[in-house]
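Note that this complex is displayed minus one protein chain, with the remaining chains in position.
Here is subunit A:
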Amino acid sequence: MSYRKKMKTCSLYQNDEKIDACEYQPEPVLADEYLEPVHLVDVYVAIITDKKKTSKIVKKLNEIAPLGYLQHLKRIRTTNDPAGPLQIVLYEKSFATDISNWDSQKCQIEEVISTIDGLGKKYLTKVPSTPPLTRHQYNEAIQYWPVNFHEDKMITSLLSGKYFENKELQDIEMYMKLAIQLAQVAKRKKQLPIGAVIVDPVTKTIICEAYDLQNSGYPLQHAVMVAIDLVAHSQGGGMWIYEDSHSELKYASLQEQPKSGTGVYLCTGYDLYTTQEPCVMCSMALVHSRISRVFYGSSQKDGALGSKFKIHCQPGLNHHYKVFRHCLQQHTDQLYSER
């Protein structure tokens, strides 16, 4: 088997690199928590009437009403007028209305607060209830109350639309084109037009080329399941036997692959390119297989990597992977336009 495929240079990248790079950035599929608007919670705050007592007040409040899960809040804020009074967070509203706390803690806290010198009358205000995870959420959060923000550089980069360099984008496009070619092969063979390619991005080796085989009679032979099995074959394992009529299904045996530093283990470190968003079964198969990244073209209604579920970042699972969608989507959508 030969994998010496000529890389077609994409003219789009040559003319105006910046604009085209932005246009062609695959879209990261992030967990919902990164995309949600800011959640708010009611807290009691008060004006500090005597600024000199500020540090004493803070110390006392931290003692009797620690911020708890609201650690991301700055306890004190200045008002619009820098020379104006400071405001301080007292405690969460539900802290006082929680029945179980009612008798003992609420009375106690109100009593103690009333004895603190230099505090004005308490009043309710809304503050962000969770720490901001993105700059966008941070900017929204500080409209309500100042918060601490520990920026995750990886997330910022993913959201910037400039995560991939042009070289990487060319590779992504090349592998995606191969997946599309395999989908077309499948279509000619009266199979569903879904192609899948698994790649070692470090050695730039194509580990396998696969396509959907459901129409041969076994409903679980989705393109991704075939690809995972071909990777197993490449490592001397594998389960399914493929008919000679499917000679386009390929894998690179270990002997044919450039030596990698560590031994191979399932799909660890590998990337998958597929024309259509994987289903629940395939997405979970990729979790079990320890895939590194998934790139897909078209979304689908039962898709489990962004549409119906986000299996790749599902809380509770012991392996997560990165997902990028809408790679060469115009081309992959053509494969599914007849549906």
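The definition used in the following text is that a residue touches a chain if its C-beta (ideal position, glycine included) is under 8 Å from a C-beta of that chain, and two chains touch if they have at least 3 such contacts; residues count from 1.
The working rule: contacts and distances are computed from a predicted model.
Peer 1: One chain is missing here; what is its name in UniProt, given the choices "phosphatidylinositol N-acetylglucosaminyltransferase", "Trafficking protein particle complex subunit", "Rab GDP dissociation inhibitor beta" or "tRNA-specific adenosine deaminase 2-like"?
Peer 2: Protein name of the absent chain (UniProt record): "tRNA-specific adenosine deaminase 2-like".
Peer 1: Kindly state which of the options A:43, A:133, A:213 or A:228 is in contact with the chain not pictured.
Peer 2: Per the contact definition at the top, the residue touching the missing chain is A:228.
Peer 1: Which residues does subunit A use to touch the chain missing from this display?
Peer 2: Against the left-out chain, subunit A lists 218-220, 225, 228-229, 231-232, 235-239, 262-263, 265-268, 279-281, 284-285, 287-290, 301-302, 308-309, 311, 314, 316-318.
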